[in-house]
Every structure is written in structure tokens, then in C-alpha cells.
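For this view, one protein chain was removed and the others were kept in their places.
Take a look at chain A:
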Amino acid sequence: MEAATADQDNEGVALDQDDEVQVDFAQEALDELDRALSKVKIDASALTMPDKRKKLYKWQCPQSYKRSSLKEKQLIALAENFWRQYTHIYPDRKPLLLCPLNECGVEKFVSTTLRPTVLPYPVLFNWEGCANFVSDFLSLEPLDPPTDPPRHLYSPTHVLQMKRGSCFDFSTLLCSLLLAAGYNAYCVSGYATKDVCLLNLARQECPLLAKNEKDKTEKQAVEVLKYTVKPPRDLSSAFERHQEEMRQKEAQAARLKKQQEADRLQEELERPPPDPLFGLRVHCWVLVKCGAREVPEDFFIEPLSGKSFSTTDQNFLGVESAWNHRNYWINMQDCRRGCTDMSFDLGDPIKWEYMLCGDTSQSLLLIPSMKKQEFEDDDEEKEESKVFQMPPSWVNELNISQQDMEMRFPGGVKVIQYRKAKLEKFAPYLLRDGLVTRLSTYHDLDCTEVCVVKEWYQHRNDHLEERELRKAGNITLEHFRRGRSFALKHHRYVTLTPDSDREMEFYSQARADGLARRVGKGLEMIEFFEDRPDFLFYRHILFGKHAKKVTIGEIAEQGHRPLEKVVERFHRDTTKPASEDVAERVFLVSEERIQVTYHRDQDRIIPAWRNFTIPQESGDTQQKQTFTPDMASTFQVDPFEKPSKNLFLYEMLMALMKEEEKVAQRIKSSEKEVRAILDLRQYEETNIELHISIYNTARNDKARKHREALERMAEEARLLQEEKELDYLAPFLAQLGDPEELTRQMALQLRNDCLAELKQRLIDKANLIQGRFEKETQELQQKQQWYQKNQPTMTKEDEDQYLAYCSDAMFRIHILKLRLNRHKDRAPQKYLALDEKLRRDPRLALFL
């Protein structure tokens, strides 16, 4: 017992000493920390904050945005020099856009603002995709004033973030994308018409409309063979014909004149008012030169609308300068006649003045071998090295998120006003009905009288792709993707009630009956089939009027109108002889007659036919009236052919009567199908659902829920884990009143308390073991004494019991001894470990 306490005391002393040393270390560290802290404070005070948004952005700006590198500074000096010379030589030309300020207010040369970046979106791999993306993604901030280039030119990354910019921002972004896609692209600064500068498309035809017209005008010329027969001689009077022609020509001419007059008037009406700033409006667009990516000839891309123009287009009125990521050129050509006869051979030093000397200034049209030769001639490599190279771009890599790509338009919506048309575009999934594009065309220029509304949908569960509403006649035309029930393809209707006129087209290959089209019109229904094994291609059904008396039983059968006449037509089945191959079957249901017409033989002009009269049912015998030969009349094309037998005719009539029943059944099911389709459509229109692909992680609700559940579970597990790791400092902090921030004093006290507590506990534990040990030995001793006293009187049994007890007790004592020894060994380690932990503890580390 004594030994144990002494040990503990020793231990405590040792620990205390240890503590002293460590505190000293901590003291030193603390001093350092103090100094560091004071430094931090200075840093923070350096920030000046303008408006909030910009500050936020600038905070994230990389260094290259805020500073200019040495090379950039050189470049800016060069540009300055260049500009001075320029203003000296051409004092009356407009100032050039060379080194505008970027979003951090630092001067940057325009070429270095271009940042070619390949983005992982396939649509951006060709120029159409890039141009459309830029025009869709950004919204325009017009230049102010419109006659001067802007003072600022933001980096493309900034523009992408803000989703708005001037035409210069548009061009810079587009040019960056095009350069990355491998095009030989240049930004061009110049002058353009008001419509172009302000993105006014109201005077242009909608491109979606123009495309349709193109499809129609395609025809093939008929080849005239050598032995084509001459047309039969025309026996009418040539003079009369001539006179008639003359008359018609005159009428035509008059009509044409009128038309022209009307056109002229219309044009006059539509012509825009003259622009006072015509020719002065500054604009920036993109030039794509031929050579790379199989571009056959130079063209402009107008970045605001995303359209391409030829380099001679009248909308572009002049060019000041052009640049790409390598060099900058000034146009030396006369722009009085716009761009009509301008050369874009940038290597021509008479027409284009380059800023940086070097191989980029050379004509890109030179043949490579010649270029090489020039290099060989040019032995002075030193001079080569002297040539100033354009420094790399200061802009970070462009980055467009998947979400932005999908949203595409600012806010997901874009409206473009065309001539007599309005185009609205929406991001997919933005609208609940899946609408992505709506094109409304109007009768008049002011866009008040709607003519046709065409809508395009995406991701609809009912497979609707297009809907066209013609105001004239109020006709709706819907187009569906493959995969609908009943394989519906087109549906043209006025209303969705079953009896109204409609026309449905189907994907005939997907249907078992090969139905391609079904037209319902008043009391008629026409069905067209394709590729049927029985060669049926046409069925025309004429219904009778509804029976007036409607009983309760008939309500269930409503819509099944009585048949009046059914015509079915068949293609030629070449395995049968023509005189046995049915071309047309007419079931005159109301007249109780059936007419069958056969196909014409190859060199015949008259088909064979058979007409049957259906035998009347004689009431009592329940049997069909016996067949008589005059029930069938036949016309045979070949007069020498044997007339068919009565048996054959009888069997045929029976077969036809059966067919008639079948046809009636089929017509009923057709009517039912129409009603089913209409019901389904109505239901779908009231409950529109969008299809979400299983790969669409952002929108797939189910998947998201699953993922969220997983995340939540993980979170819970983590919390549980945290709870397990109880905060060992908590009680001590509580003693100090849970202060928000610790002072050094407090931290030290905390640490000392904590360590003292541990020490106490370790000592307590050792004492506990000691206590138990003592108790155990005492008991054993008592037992031994008791044994020695009673040994003579004890039975064998008792003796055994005593011995067992002794060995047990000895074992326990031994264990306790071992435990105590181990505890003594490990206590200092534990103490040190805690100390270490305390030093590492995030709350205290700062102070120790």
C-alpha cells in the first residue's frame, strides 16, 4: 500500500516537471503566433470595397486579372506606341480599341483577352453551334454611346458569369470558342447598321419559315428517250391558240405589274426610318477565314444573332481593325462602300497594317513550302528571337456548367421578333408542358393577327413533338414521335369530340393492320393501309344517319353508326392471275348487294367484275334462300373463257358475306380505336407529364431521393460517430462558462485543469486497484487463520472447499497485482498522450 502511493507521488512529480517544459515550448509558439496574427490583420485592412457584387467577383479573381505581367506591360507599351503613330498619321480616324480595361480595371491588350478553350460539349465543335450558343446564352447591353468602342472589355469568364455583355464581349467569347474548335477566326471591329447593332430582327424573315419553303421547290426533270411516242396530232386552230395565248400573256403582265406595284408599296411601308447615326454605329463581329476546318471561303458571323453573312453583306458598313489571339491588324482600305470590295488577306501589308511583326503577320495564303524557304534564307535567327511574341492570355480557362448549358438562355427564355413572326425559345424542362420553341406567325407587320402558331415540345411522355394551330379554320395539327399507343404519327383536328372531322396518320410499320392514315369526315371514313399481306390499301366507309330512336341498350354502343357502303381496294397480287385477283370490293350494305371488280390484265383496259345480290333470309326455315344464277351477274373480259360455275359463284357469295361481317366488325373496332385515341389525348392534355431519362441525374426525382436518402444516412452515421467521441473539454469549458473565444490564459488553465483531472483519475484508479488488492489479501489471511484453527475438525469436503477458495483468491490477487503494474506503466503514457491531444485540439492549439 505504501509503496503504491509513493510510486504515485513520484509519478505526479515527474509529470509536473514535464508539464513545465512543455508550457515553455508553448509560450514560444504562442509568441510566434501572435506575430503572425498581427500580420494577418494588416492584410485584411488593405481591401477597399466598391459595390458588393464586384467585390465578390474580384475576391475570386486570379492574380493575372489584377496585375499585368512584364510581357504584358511591354505589349501595352508597344500598343501605346503603335497608337501614337496611328493617331499621328491618321488624326481623323476613330480611336482604336487596343487596351481596354478589364473587370478589375487593369489595361489588357485585346488579343490576350481571347482565350481559346475546348469545352466538353459536342455542339460547340462547329461554328453554327458556337454562334447559336453565344447568341442564346448572352443578353445584349448596347454600347453607350453607340458611336464609340467601349472603355471596358471584360474577360470571357466574367461575361459567361454575368451572362450579358456588349457586342465586343459577344465577339470575344465567340472568337475564343471558334479558335478552340480549330477555326481561323478573328474579331472584327467596325461599323454596322442599326438593326445589326441593336439585334433588331423584326425586318427579317424567320429562318424556321424559310426552311420550309425550300423543301417544296424540288423537282426532277423527266428524261426524254429516243423512241418516246409523239403526242397525237393536235387538230385545234393554231391561230386561236395564239390569240388565247396573247390574251393570257397580257392578263399575266397586268397582274404582274399590279403585284409589283403592291410589292413596292409594301416595301416602302416596311422600310425603316433613316438612321441619323448610319455608318457611325460601332459594332464588333467575327470573321472566319477559309483554310481551316474545311471552310471554303471567308464569312462573317454576327455574334448577336448567331447568323453567318458573306463578307460582302450590306449590313456591315466598314472595318477598323481585326485581331486574333496572335496579332492585331488595322484596315488600310477604303470603307466608303462598306465591305463590298474589301480584301481580308491580312498578310497583305498594303491593305492591312499589322501590329506585331512575326510569322503571324505573314500572309496565311502563302504556300507552306515557300514559307519554309523564306525561313531558310533568313539565316539571322537572332532577329527571329527578337520578334516580340504575343504573351499568353491572362484569362482563365472558360468553364460552362452543364446546368448553364441546359438553361442556355438568360433565365431560360428567349424571345425573338421576326418579320411577321415571333419566336420564343425555352430551356428544356423549364415549362411544365415541355414546350421548347413556339413560333407564331402573323398576317400583319404589327403582329396583332395571329396566323399560325407552331410549337415544339421535348421530353413529353405522350410523345408529342410538334403542334401547329392554324387560326384559319381553327385546325390543330399534332405530330408525335414513335412509340405511342396505336402508333399515332399525325393528328389533324378541330375539336377532340369523336364525331368531328379529323385526319390521323400512323406509323404503319408499327401496326399489325398496316394502317397509315385514317380520315374522318362527316359520314365518311377513309382508311389507307400500307404493306398488308392481303394487299388491301384503301377502305372507304359511308355511314348512314344515326338511328333516331336511342334506347338504353344502345347507349353502350354509341358511336357505332350503321353502315351504308364500304369500298375496299387492293393492290395487284402477282401470284394470282389478274382475272382472279380482286381489285375492288363494294359492299352496298343498304342495298344488300356486293360488287367485286377484278384487276385488269396487263394489256387490258376493261376489268372483269361480278355483281351479287345477297339472298333474302326466308323467315321460317332459318335457312338462306336458295341460290339462283340470276343473283350473280358477271362480265368476263375474255369472251372465249368458260363462264364460271354456279357452285363457284355460290361459294364466292358465301365467302363475301362472311367477309362483309368481318369488315363490319373491323370498322366497329376502328371507330372504337378513334374514340380511345381521343380519350387518351384528352387525358394526356389535362395531365401533362415529362419524361426524365434515367441518366438525367439533375431531374430524376426518384434517383435524387435515393441519393439524398443515402446522403442523409451517411450524415446520421457521422453524427453518431461524433457523439461517440465525447468532447473531453466540455466539462472544463463549462467550468469557465462556455466562452465564445478562448484567451491564452483560459487555454492554459483549461489545459492544466484537464491534465490535473487526468492525473487525479489515474491516481484514483491506482488507488482503487490497491484497495481491492488489500481487501483480497485480508480475506485470504482471515481464511487461512480460520483454516488453521479448525483444521482437525474439518471434513474432507470442507478442506477441499477451502483449498479451492485459496487457489481462487491467489489467482485474483495475482491478477490485481498485474493490473496495477500495468496501470503504473501506462499512466505516464496516457498523460503524455492527453497533453499531445490538448496541444492538437483546434480550440487550444492556437494558444499552446
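One rule holds in what follows: contacts are C-beta pairs under 8 Å (C-beta built on N, C-alpha and C of every residue); 3 or more make two chains touch, one makes a residue touch a chain; residues count from 1.
The definition used in the following text is that contacts and distances are computed from a predicted model.
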Candidate names "Dynein regulatory complex subunit 3", "Trafficking protein particle complex subunit", "Mitochondrial inner membrane protease subunit" or "Glycosyltransferases"; UniProt protein name, chain not shown: "Dynein regulatory complex subunit 3"
Residue in contact with the excluded chain [from A:Lys226, A:Arg432 or A:Lys545]: A:Lys226
Residue touching the undisplayed chain, where the options are A:Ile89, A:Ala238 or A:Ile606: A:Ile606
Option from A:Gly473, A:Pro533 or A:Pro639 whose C-beta touches the chain left out: A:Pro639
Hidden partner interface residues of chain A, rising order: 225-230, 232, 595, 600, 603-607, 623-624, 626-627, 635, 637, 639, 645-647, 650-651, 654
